[in-house]
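One protein chain omitted, others in place.
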Amino acid sequence: MDGVGVQSWVILSAILFVLGLFCVLTRRNALGILMGIELVLNAASLNVVALAHYASLGRDGQLFAIFVIMLAAAEAAIGLAIVLGIYQSFETIDVDATDRLRG
Amino acid sequence: MNPHLVATPAAWVALVPLLPLSGAIVLGLGGAWLQHRVGPRAVSAIACGTVAAAFLLALRALATLIGLPPDDRLLVATLWPWLEVGGLAVDVALGVDPLSAVMILVVTGVGGLIHGYAIGYMHGERGLWRFFAFLNLFTFAMLILVMAENLLLLFLGWEGVGFCSWALIGFWYREPANAVAGNKAFIVNRIGDLGFVLGLVLLFWTFADAGVPTLAFRLMEPRADVLQGAQLWGMPVVTLATVLLFLGATGKSAQIPLYVWLPDAMAGPTPVSALIHAATMVTAGVYMIARLHWLFALAPSTLHLIAAVGLATAFLAATLALVETDIKKVLAYSTVSQLGYMMLAMGVGAWGAGIFHLVTHAFFKAGLFLAAGSVMHALGGEQDMRRMGGLWAALPHTAVTCLVATLAIVGTPCFAGFFSKDAILWAAFSSRYGHPLLWAGGTVVAGLTAFYMVRQFVLVFFGTSRSDADARQHLHESPAVMTVPLWILAVGAVVAGYLGVPPVLGGSLGVPHVLEGWFAPLFGGHAEGSGGSHGAHAELELGLMIASVTVAAGGALLAWLMYGARRIAPDRVSDALAGLPYRVLRHRYWVDEMYAAVFVRGTVALARVLAWVDTQVIDRLVDGAATLVRGAAVLGRSIDDWLVDPAVNAVADATWAVGRAARRVQTGAVTSYLYGVLLGILGGVLLWWSWAAAR
Partner (left out) sequence: MSPTTVVFYLLAAFTVASAFGVAVSTHIVYSAFALMGTLLGVAALYVFLGADFLGAIQLLVYVGGILVLSLFAIMLTHRIADVHVSNRAVGRVPAAVVALLVFVGLVRVASRAAWVVWDRQALVPTTAAIGHAFLGRWLLPFEVASLVLLVALIGAVVLSRKEVRP
């Protein structure tokens, strides 16, 4: 671990987070947006685990990451079910096409 | 008038006019049904019954009056208060005093006889019920007129008789000429009525200003002094008021200038002519002056005017009767002429003499008219005397009664007309308002009267018949229901004269002048010569009497020579002076034509001018007002369109715009929502940082 400072880990997480953000903001495919969200979650978990490691609280950070994974699974399941429902209603998962609720 | 007169209340007196009124109402409302269902006899019975009952009540009133002391002879029936306006309080009050007692006896007596005659004359008439209803209504109105205790109620009767006259003249209204005659009578009367109303108002005004706001005769006469010195526009009120009232009298009593309706009124049935246009309605003017004698006595100039107009009318009408060929028109002009005599009497202050002549005239003029009706009935409706003649043998009753009446009107001594006419002539000569010239004029008229009456009688009854064969075949005397009234009237035409035997004739025989005594409490202070001279001028009076009788005899003789004995040819007389006088008379002095040209055309022209004003000026103004309103409406609309609506719309539009702007947030696109979330989080984080940094 020498030479790899905590800042590097944070910057790495930041890059992943920003890429995930970019993916969320630009994608029109609903599944693409969900993938972006997975990226963000992963970035956040990585950040926590890294900081915990450097704070000698390794176990706590990992617990956090495990919880995140669990919830990400639940969220992905539901999200994908919703996408399937959208597909059934709209015949497409282009989020720009699902603007029936526009004012 | 007795200033301390005590009036006797007698409510039953009101029945005298009310009985004919009830007859009129019953016949007016149910007469058609009655006539159809029950028969014409029922109608006749009701009509004549009411008037006969009224006559009996009038007799009872006379008897009651005779039983009262001479100074307190007044029976009053106050029915109910009529008006209370301002200071004026007028009651419906009817009274019987010596003057009105004589009048109601004439109206109900002669009227009753004429009602009976009409049963025969109007036999078979489809509108019999309407005829009798109006006749009864007329009787009611005339009785109200003569029994009224105040001027306003008198005017009510005045108007009532005018209306009934119109209705009865135009009775056979399907013939347009009859309706026109009725209208003419009413319209000409109306002009007179205007004068009457103005006089009445002026009188009341003056009295009210002096603190006596009343129109009741018994209250006005004692306070006549308030009229002294009262002036209006520089003229004495008394003169003005009396002239205006006299104008009304000229309308009703057919004097110059408003006499033109009476000859035309002969279009009505003969009983109507007899009752209304001989005996009663036309005498209303004379009665009115007698009733207000105390007022006229205060205006000598008016009296002179009345006398002059009366004499002029008498002369004018007599000349027109000379050349008439219609049997009824002769009698019409004769009536106008005799009314002129009555006015002459009034004009010289001989109130009693005027009323006396009114009574005798009622008898013989009604008799003459009914006889004429009998002749017309016999000849199947013929009215032209040129187609009559030789009827003496065929119509004995008619002929004899007609002869009696003719002798009476001519002024044959011992007949009624002699006494009354002579009373007037003597008063014209000797009264302080009179003048010998008035007497002379009256005597000339007497001569003319004798001429045309004898002419008429001879043309109708003597000589060879000029009727066509068909008429001669159906010649028959009238039924008893028509001849009985004729006889009664004929008797009256003789006997009535003896109510006024002048002392110069009757004094030595102990025959009193009944009427003078009768009227004394009323006229006492103001009467002139009504009783004739009392001794002082006996020879003068006798001499004047003989003179007038001689003139009349001369006229009669001339008529006999021209038409009876055929010694003088009528054509030669009419051709005299290039026929001009004859033509003037035949055209009746072109009076009707002048009236038509001046007044009728003038009124029509005025009406046209006013119509122009109405359409061009007034209508334009009204339209202008309407346009203004429309303009205001347009203005209001503009305000609504340009101010109010935009404001309201602006509010709505603003809301809409805000909403439209706001709803852009609701894109429905997930991506934009994600942006929103992100930016919100970032914003929150920034805020937290700044807050933390500030700590």
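Labels for the chains are A and B, by order of writing; each one numbers its residues from 1.
Criterion: a contact is a pair of C-beta atoms (placed from the backbone, for glycine too) under 8 Å apart; a residue touches a chain by one contact, two chains touch by 3 or more.
Treat the numbers as computed from the prediction; the structure is a model and nothing was measured.
Listed for chain B, the residues touching the missing chain in the whole complex are 671, 675, 678-679, 682. Contact residues of chain A toward the unshown chain are 1-8, 10-12, 14-23, 25-29, 31-32, 34-36, 38-39, 42, 45-46, 49-50, 53-56, 58-59, 61-63, 65-67, 69-78, 80-85, 87-88, 93-94, 96.
Simple rule for what comes next: only the chains that are shown with their structure count from here on.
Here the spacing of chain A and chain B, counted between their Cα centres, is 124 Å.
Within the complex formed with chain B, the chain A residues making contact are 21, 24-28, 30, 33, 95-96, 98-103. Against chain A, the residues of chain B that register as touching in their complex are 662-671, 674-675, 678.
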